[in-house]
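Every protein chain except one is present and positioned as in the full complex.
Entry: chain A
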Amino acid sequence: MSGKRLAVVGAGAVGGSVVELAREYGHTVTAFADSASAAVDADGIDVDSVLARKGSEGRVGSADPEAALDADYDVLVEATPTTLGDAEPGFSHVRGALERDRHVVLANKGPVAERYADLMALERESAGEVRFEATVGGAIPVLSTVEDLRPGHVTAARGVLNGTANFILSRMAAEGLGYEHVLAEAQDLGVAEADPAFDVEGTDAALKCVILANVLAEGAREYTLADADVEGIQNVPGSALELAAEDGQTIRLIGECTPDTVRVSPRLVPQNAALAVTGTRNIVQLETEHAGQLNISGRGAGGPETASAVLADVGRLD
């Protein structure tokens, strides 16, 4: 495989890091768009000046954002914010690329969590391929591991898939502090967003489980967020963590995919269990038919971390 020409749509932490790191992986960024503008150059954009401009002016270039979608590229990297329901505008970006027989690498969870069947139908009609390692577990190679094992050999998957919720629960347990106190601390540290609902209510973890469930189902059934049974951590008081600790247990927000269900809820796990990761760390545990139990853990979020998963996907394309 040789270097690819990348069009990166979405200039948040992940999109920006993909642009910054692409050269290191031997690729050229020919287009880069945020929600208001685009920088396009068939010979490769000037990464340093584009990122500097994004930092100072808040926009990546002077072209219309649509120009990035029409640019010359081999792979579209879709890194716009995750949207639910129709998963737009991300879904249309993906459709446009596949209709041009280009490859797509997603960091945006919306299209794979909410419209998996539509996406697979588009992929079947296209010479392009869709990959989405970065949508589950950030830097952790979850989907490529499942791909290597083959989905049919994975009997169950579970894990801690939201670093914000895990940070809050593990800080509450370690310091004996209340939920509101630790949430405020997490916001100060930049671990939690000003509006933490997506993380603490379990939606983000549920989207990742839904994506994993779609991969494991191999098209036999389509899952969306509506199929997931989701409970967040807002109702877990410090007293519950104290009682759990008396029994050698702790509480973690666990996402589970079995053949028929997708569930995210706070659960009791032994303090010394592999799943009881601390801080913002994520972990995925796979039960397999031939390989026993596999545990893969690491950083589940972050710009360069998630970008490394995006670039790993680019490297796996033909």
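Quick note on the criterion: a contact is a pair of C-beta atoms (placed from the backbone, for glycine too) under 8 Å apart; a residue touches a chain by one contact, two chains touch by 3 or more; residues count from 1.
Throughout what follows, contacts and distances are computed from a predicted model.
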Quiz item: Quick one: the chain not pictured, UniProt calls it what, "ACT binding domain-containing protein", "Ring-1,2-phenylacetyl-CoA epoxidase subunit PaaA", "Phosphocarrier protein HPr" or "sulfate adenylyltransferase"?
Solution: "ACT binding domain-containing protein"
Self-check item: Hidden-chain contact residue, picked from the options A:S49, A:S62 or A:T155
Solution: A:T155
Self-check item: Selected from A:L225, A:I251 or A:I283 as touching the chain missing from the view
Solution: A:I251
Practice problem: Using the definition of touch stated at the top, determine which of A:A67, A:L149 or A:L268 touches the missing chain. | Solution: A:L268
Exercise. In the full complex, which bits of chain A touch the chain not displayed? Write them out.
Key: 155-156, 158, 231, 235-240, 242-244, 246-247, 249, 251, 254, 256, 258, 265-269, 275, 285, 287, 293
